[in-house]
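Pasting a structure below so you can have a look.
What you see is the complex with one protein chain gone and the rest in place.
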Amino acid sequence: MSTDVLPTTRPAGASAGKPRTYTLRARRPYGLWIASAWVLLLVGCAVAADVLPLADPAKPVGRARQVPFHSLAPDQILGTDTYGRSVLSRVIFGARTDLLVTLCACAFGAVLGCLLGLLAGFVKGWADRAVSFLIDTLLALPPIILLIAIATILRPSTWTLTFGLTLLTVPAFARLERGAALSWAERPFVLAARSYGASGLRIAFRQILPNSLLTVITFVPTVIAGLIVAEGSLGFLGLGIPPPAASWGTMIADGRASLRIAPHEVLVPAAVVFLTVLALNTLGEKVRDRLEIRSRTG
Amino acid sequence: MGRKRMRVRVRLRLGALALAALAGVLPACGGSSDEAPGTAPSAATVRLGGAATYIPSGDVRNLEPAAQGSVTSSGPYMNAIFDALFTVEPKTGNVRPRIATSFTTTDGRTWTLKLRDGVKFSDGTALDAEAVRFSWERLRNGEVQAVASDAVRQMDTITVVDPLTLTVTLKAPNWQFQHAVQDSSTIWIVSPTAVRTQGNDDFAQHPVGAGPFTLKSRTPNSDTVLARNPNYWQTGLPKLDTLILRPNPDGQQALDTVLSGGAQAMYDGVGQLATQGKDAGLSAPQDYGMQGGVTFLFNQAKAPFDDVRARQAVVLALDLDEINQQVFEGGAEIPKTLFSPDSPFYDASLTLPVNQPEQAQALFDELAAEGRPVSFTINTTSGSASASYAKAIQTQLSTYDNVTVEVAQTDVPTHSAGLRNHTFQLASSGAQSVDPEPALYAALHSTGSNNYGSIKDSAIDRGLDAGRASSDEATRRAGYLAFQKAVIANVPAIWAWRYHPVGILATNVTGLHFYGPSSPLFENFGLVE
Partner (left out) sequence: MAALARSLAGKAARAALVVVAVTVLTQWLLELAPGSVASVILGEAATPEEVARLDHEMGFDQPFLERYGRWLVNLLQGDLGTSPVTGQSVLGQIVDALPVTVELMVLGLSFGLLLTLVTGVLAARNPGGLADRVGTAMSSIALAVPAFVAGPVLAYLVAVRAGWLPVTGWSPISEGLGDNLRYALLPALCVGLLEFGILQRLLRADLVATMNEDFIDSARGRGVSESRLLLRHALRPASLPLLTITGLTVGRMLGGTVVVEALFRTPGLGMLLTTSISNRDLVTVSGIVALVAVGYVVINLAVDVAYVLVDPRIRIRAAS
């Protein structure tokens, strides 16, 4: 299922470390600027949604399924949805929902996953076995079972959704960190530190974590991008944010019924999802490039 | 109040809308409708042989009649393999002969079934009174896990009089029992020989009946392929050599499939797709004016809807015509009266409450002032039309003060558990029928088996009892007029939209006949020359 559009875990030993030496073409980073601007705009709107002159996203502002730009009033500029609610307002409040849910899920997942991964990759032995067991169990369980169970036992809500998405990201982050830790633990400078008698904990947190964290961090935007799509799939399966709250996924899922008569109900949030995912992935890559350049020169 | 004239005969059927999620898990009580006589083309235009595909609204769990809950989705499968004992003419309530030639009573308690001579199952054994007794007994003696059914519950003794005659006595008199039989799996008769030799488990996968087709192959959730039964009791029929049933709960997708030639016929319960199909050049000739539809049922055993003013306030607050535009692009029919104009029990003056925003706001304010604010959750099944409808209700009510609404979308078993255990506040359920019997009785009578709303209204009970206790139309009409008044006063539900079943056919097929909400009869279904 598409809730699996989860981050691509980079496995152990994947090309970590060696700084790149070929020359990037000297180009002004327009892509980075545009991507950053878009993400900043979204975050700004999401944070300031309450003070912006926007209609209540749960209340009707006019007739149903008005096309974008039929009126230049701010509430109707992107049209109205099946129930006559402002699409602009719902996209912006949806940004708040999506960013909050995915950021939280990503943060919780990253912290939990990295600790588990570090434990597994560095301590090895029993810890590795225990963590690998946990990760394998989570990965071997079809996510839909987990999500349906969560949605039926706990009632669907923002926090249930965050919880479910967190569970989906933990194995990915744990695998990522475990692989990176395993790989870094074999590197000469770590072996050297060991031979100088540095304590395990010190090596884990001072040498391995910071180094491997770079790999992890570069994946955060990609993870968030994946989670945004996953949130949408959950909306499609009826397990998303409960109405009337807006999220991009539920907007797309709800609008699907009128795709032929009012395509903007799907296309507007789909375009926002598209741009956001694109921007996040671009950011992720550029950040990785920057970090690697820094590690080369620094 | 803008009252439009409309006539309905309604039988309430909870949870039985032909929706995706509901397929195959619903109760054995469907509505019925006319069989649309006269649409059969002359024999010259229909070719004998060939293959055609029909899209039911959902797959069946297996092919065992006892396991069929929802007539809406199981009708196509069961009728093709087992045929139907009889169908009921909607206006008069008279039995239309098929395998049975008559089903009559003189006292409302003892019913006599007469069978057609010479009908054989596809295994060659005779479909006689003993076979009917066997089929009915196994639904209640625990030999096979049978869906709970009102018809079976009402039966007391079943007696074979002679090979073609059978009597059934009821626990309590019911002059309208034919409706209950038509709307449950009692209408499909199994071959006792096949059940005994194969065993129940194998029979459910390889059924033997007296229908126009026999099972050739089956992939669950996909195609069920049926072949012509050469020993069918109507000589010269069926027209087709091969009938394929390819279920799809998504109506739009089903229509796309028919439009692109992937199937030749489908069924639409709302009427919206039929319009779309006709615009695209398909035919939708069979519209039987089927009544009933979907309701949102108030739970009168729980706050806030234990107070009639809260129920009135919600109903008065809603503009259902606007919701129709939003959810169905105006393609559904919003009930203005409980019974539709072609029902003998229709009265134009007995209209359901309609949108009165000021009055609704006054009631919300009044209740809030008393410390009983109208705050509730609507339970609905995810992905269904009723889920969209619930969101529309929520959006409309958001413009009022002192009312808060949540919408909980769940899967079907969770939804059913909420209904059965009376833990809901307002919940979507199905309502469709031709006669108030038996489904309105089951849903609204205080002793009804499907009285999920915990309705205890003596006026409603009296009306329903009067309608059941007679076969005389005038007596029944008096009872049901009182019943309609009582329902309007009690406000047990939001009457959301009317059921409106239509067959949608590609241009190269014809002869599909329906009874009930979506029970097609396939023997005349064929390809045009």
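Some observations on this one:
Residue numbering begins at 1 within each chain, and the chains themselves are lettered A and B in the order written.
As a working rule, a contact is a pair of C-beta atoms (placed from the backbone, for glycine too) under 8 Å apart; a residue touches a chain by one contact, two chains touch by 3 or more.
Worth saying up front: this structure is predicted, and the values here are computed from it rather than measured.
Residue B:150 is the one among B:150, B:268, B:437 or B:523 that touches the chain not shown. Within the set B:416, B:470 or B:524, the residue that contacts the chain not displayed is B:416.
Counting over the whole complex, chain B has residues 14-16, 21, 25-29, 61-62, 64, 67, 69-70, 145, 147-150, 200-201, 204-205, 219-223, 246-248, 250, 253-254, 256-257, 259-262, 410-414, 416-421, 442, 449-450 touching the chain that is not drawn.
Touching residues on chain A toward the chain that is not drawn are 1-2, 4-5, 8-15, 18-22, 24-25, 27, 124, 128-129, 132-133, 136-137, 139-146, 148-149, 152-153, 182-183, 185-186, 222, 225-226, 229, 232-233, 236-237, 252-253, 256, 259, 266, 270, 273-278, 281-282, 285, 288.
Convention: only the chains that are shown with their structure count from here on.
Chain A and chain B have CA centres that are 45 Å apart. Residue ranges on chain B touching chain A, taken from their complex, read 252, 322, 325-327, 329, 382-383, 387-388, 390-392, 394-396, 398-399, 406-411, 414. In the complex of the two chains, the chain A residues touching chain B come out as 56, 58-60, 64-65, 82-85, 148, 152, 155-156, 237-239, 242-244, 254, 257-258, 261.
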